[in-house]
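Let me begin by presenting the structure, written as structure tokens, before commenting on it.
All protein chains but one are shown in place.
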Amino acid sequence: MVRTLVERYEDDLFLVKGAAGWASVIGLLAGLAALPVLLPRIGLGYLLFIVILMAANVIVAVGLNLLVGYTGLISLGHAGFVAIGAYASGLLAARFDLPWPVAWIGAMAISAACGFVVGLPALRLTGPYLTIATLGFGIAVYQTLTNWTGLSGGRMGLAVPPLSLGIAGLTSTQQLCYVALGAAALLVWVGYNLARSHIGRALVAIRDSDIAAEMTGINLTWYKTLAFALSAAYAGIAGAVIAQALRHLEPQSFTFLESITYFAMIVIGGLGTVAGSVIGGVVLTLLPHYLSELKQWLPVVYGAVIIVMMAVEPRGIYGRWVRIKLYFKTWPL
Amino acid sequence: MKACTRIALALVTVVTLAAVAASQPAERGVTATEIVLGTSMPTSGPAAFWGVPIAGAMDAWLKNINDQGGIHGRRLRLVARDDGYLPPRAVANTRELVERDNVFALVASLGTANVFAVRDYVIETQTLWITPLAGADIWAGFRRNKYVFSAYPSYIEEGIYLTTYAAQHLKSKTFAVFYQNDLYGQQGTLGIKRGIDRLPGTKLVRQVSYEVTDAEVAAQAQKLRESGADTVILYATPRHGALIVREMARLGYRPTLVSSFTLCDPAMFALAGEAWNDIYLSSYFPLPGTGDAKVEAVLQTLSRINPALARNPFNAIGGVAFIEPFLEGLRRTGPNLTKDRLVSAMESIRNWDGEILRGVTYGPDRRQGTNRLFMVKSERGQYRKLTDWYVYPTRF
Partner (left out) sequence: MTQLVQYLVGGLAAGSLYALVALGIVLLYRSSRVLNFAHGDLATLATFVAFTLLASGIPFPVAAAGSLLSAAAIGAAFFFLVLRPAREATLLGKVVTTLGLALVFSGIMQLVWGADTKVLPFPLSDTRVYTLGQVVISEINLGTILAGLALMALLYVLVQRTKVGLAMRAVAQDTTAAQALGIPARRIFGLTWALASALGGAAGILLAPVVYLDPFMMLDPFLKGFAAAVLGGMDSLPGAVVGGFLLGAAESVFAGYVSFKFKTTFAFAVIILVLMVRSEGLLGHEYRRRV
């Protein structure tokens, strides 16, 4: 095993280290690119939808982790941002006949704007107080979507026109799968870059001590609202993915319980890490789906698995991975 | 090679091929010995009080049929999955049921949001879909419904019927409605409005809604009292229905009470107690406990197979009602079962009386199996039948 000595700060910041790192990144991307074509070939086509949901959940989790894990601000209202993204993308595509990439960017912008507004009270609030404020936001979005029938279609729902990449030979599910995976990969990459940029360092400084951060010249107002807006932008894109996956939006999909699930994802995956968010998003999408045949036993097993995971590894699954890596770094010493 | 050998060889080949073709499953989800059905249900989460008894009763009823030898020698197997009442999970379940478990038909997906979310997929894959549990009106004007068969009432038509009955037989003039703020309650309210438009001299004076998550409804009861309506129509779950009648009784407000069939649950007597007297309800099948021999027999069979179902007889009976027209279709199709032959067999069902449902009719242009209601009245812990069938126009 070749040990590399980190000599300069820039070395430490490299996102992908060495040939082995590049090989694994390229391998991973190639695997993801092959997935939508490969799965139906081996008779697992029904998993494509799960992959799409997984991509959406990963996007929300990365965004939420930027807020909770990096900045230390809590949100239990992220289903609200996801709902805004979903309905915004759906409405922009259905009412204004915009092509889907424009609608998605619009959804992201609208969601980010809402995130900015929600971020304003966050300047004064922390802990449970912020939790309740964001939770209230999530419920307000839900009730508005339920009752403002002219905008959202209310409980009758809103039909979303399907997107198309214009590639013949791919089913609509495969095309959406490509878009969703592409969006997830891009946003995970953005997440990594944000985390290691001056923005990420400012957010971490705020998390560790906001007073000290302010002393070092970090503008709290700007960075706290920025964290909310970024996080909401991620949720907005995830909402657009979910809108396409369901093709029929109903407020029922965006309740308070979803917000809690998003929150559980990042804690179980690992707070303050992008990789942890990805893991959490994947695990908490697969778990309920594979448990769904247990019927009434589902909540018991699901809950028990969560408790055991947190008991075995309080720092999340990614934390365990880091420990294993650390252990082998000095192996066989 | 002699000619007769060639002929013999050719014959053998043909016979072998035919045998292979015959032994191949002719249809997805159907083998010589088994028919696979699938359902995605909320068997956990806040809607489990519906999902558990319905899924349980369907399963128990199929078991009962299997015990008697199945249908044309085929046993029926139900693959049930939990969706927790969440649309994304319902879609994931449905796709897996169709593509992995290869079900012959989907039965009774529960909840409007879930039905809408899986609708495009089920229609595109041309999967048989038996009684999606959402108000029948969502199918009106929907063209591609060849493989969809519903045996569920229309909330709008029910609203019209309740209003008309109250105005004609209970001397109701001013109406108020207490409804759940979702498609179920909204469509019921729409029906009430349409009914009132047709009845001169009647007025809808107040619409009061509640959310399904609301713990109590004291403010709603007071609002209804203030409206002074002589008749209040309920579109609610059993819990909220019981809460509102108790609360109104407490405030000393005693209007004529009329209710949607969802409150025909005998559990209402235990929940609302004294307050559940003299309520007028519509129903689309003979209620358990009203002396209908067939329904009582079904209930006995169900509780013998799964004793837990006896706790919730109304929803359990519903579970049987949702699949029995389909089972009749299977019987009529005969041993050679394909999807399209089943569709023709279903279309031949005319005015058929099942164990629970009565007067079920399908046809080449008709997918709405039930369009009949009658009124019952609650009296001293029992429901009493008041009227004969009322038939409303079908829309799909």
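Going by the order they are written in, the chains are A and B; count residues from 1 in each one.
One rule holds in what follows: a contact is a pair of C-beta atoms (placed from the backbone, for glycine too) under 8 Å apart; a residue touches a chain by one contact, two chains touch by 3 or more.
Computed from a prediction, not measured in an experiment: that's the story for all the values here.
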item: Among A:L39, A:M108 or A:L135, residue touching the chain not depicted; value: A:L135
item: Residue of A:F96, A:W297 or A:F328 touching the missing chain in the full complex; value: A:W297
item: Per the touch definition above, residue among B:N114, B:T127, B:S154 or B:N181 touching the missing chain; value: B:N181
item: Residues of subunit A (touch criterion as defined above) contacting the omitted chain; value: 68, 74, 121, 124-129, 131-133, 135-137, 139-140, 143-144, 146-147, 209, 211-212, 256, 260, 263-264, 267-268, 271, 296-307, 310-311, 314-316
item: Residues belonging to subunit B that touch the chain removed from view; value: 44-46, 48-49, 51-53, 181, 208-211, 213-216, 218-220, 222-223, 226, 238-239, 242-243, 246, 249-252, 267, 270-271, 273-275, 308, 311-312
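Everything below uses one rule, namely that only the chains that are shown with their structure count from here on.
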item: Subunit B-facing residues of subunit A, complex; value: 43-46, 49-50, 53, 146-147, 154-157, 242, 245-248, 250, 252-253, 258, 288-289, 291-296, 298-299
item: Complex interface listing, subunit B residues touching subunit A; value: 40-41, 43-45, 48, 52, 55, 79-89, 91-93, 95-96, 98-100, 111-113, 116-117, 119-120, 181-183, 186
